[in-house]
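Removed from the display is one protein chain of the complex; every other protein chain stays in position.
Here is chain A:
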Amino acid sequence: MADQSKKEKENLSKSISAPQAFLIHLISGLGLAISLWVAHNFYSINLVSHPSTTLRLIWIVESAIVILIYSRFRIDPQQCSYLKAVVRGILALPVGALVNALGAIALGAPIGIQYLPKTINWSLLMSSFTVAPAASVFGSSWTYWQRIFAQTKPNEPLEYMICIPAHGAVIGGWFGAWPMPLDWERPWQEWPICVTYGAMTGYLVGMLASSGFVLANGRRQRLKED
């Protein structure tokens, strides 16, 4: 009985079904939407007026959702309990934030005391888009990290679901930085507002694309089995 459930779990972690993938992405997307909505309606703040508070709200909600969900699909359920996966996700969050922040600074993000909270919150959000789910799922397995983030060669649905939205968020954020130097004098051109918009858009697009990939992959799998 126990064996069976273990096997089931292993199957679950190994191949994620298309509806499941949809559901996970839907929840992540909804998490973003709800946190923005709550910020707007309950605290009456938004990204433009209170960037760092809003960002904090978003990354807390989003990272919680992402870590809790993706920890269920950890690759090594035998060695690693659910709780452990959650913990390593939480631990990876600040590390990923550091990497993201350093990257942003190399690319030209302003540094200075008044930008510090914004940068920290933004990079934590980026981390929960990119690093946190990967850490929950893969742990410290370097080969996976290298394949997903350096080579961009995901093989299975789960890897697609981590890899594509993460890349989408980074590329979206990169493009989001473009309007910043323009002289339109709009408040949203400030760091990190438009970068956040870009990253969120990229993340959503990435999730759509990864759903598509998972679907295509599933169909291919089924054809193979037939």
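Please note the rule applied: contacts are C-beta pairs under 8 Å (C-beta built on N, C-alpha and C of every residue); 3 or more make two chains touch, one makes a residue touch a chain; residues count from 1.
What we mean here is this: contacts and distances are computed from a predicted model.
**Q** Not counting the visible chains, the remaining one has a UniProt entry; which protein name from "GPI ethanolamine phosphate transferase 3", "Uracil-5--methyltransferase Trm9", "Sedlin" or "Monothiol glutaredoxin-5, mitochondrial" does it give?
**A** "GPI ethanolamine phosphate transferase 3"
**Q** I'm checking contacts with the chain that's been left out. Which of A:32, A:47, A:177 or A:207 qualifies?
**A** Touching the chain that is not displayed is residue A:177.
**Q** Residues on chain A that touch the omitted chain in the whole complex?
**A** 103, 105-108, 110-115, 146, 149-151, 174, 177, 181-183, 185, 190-191
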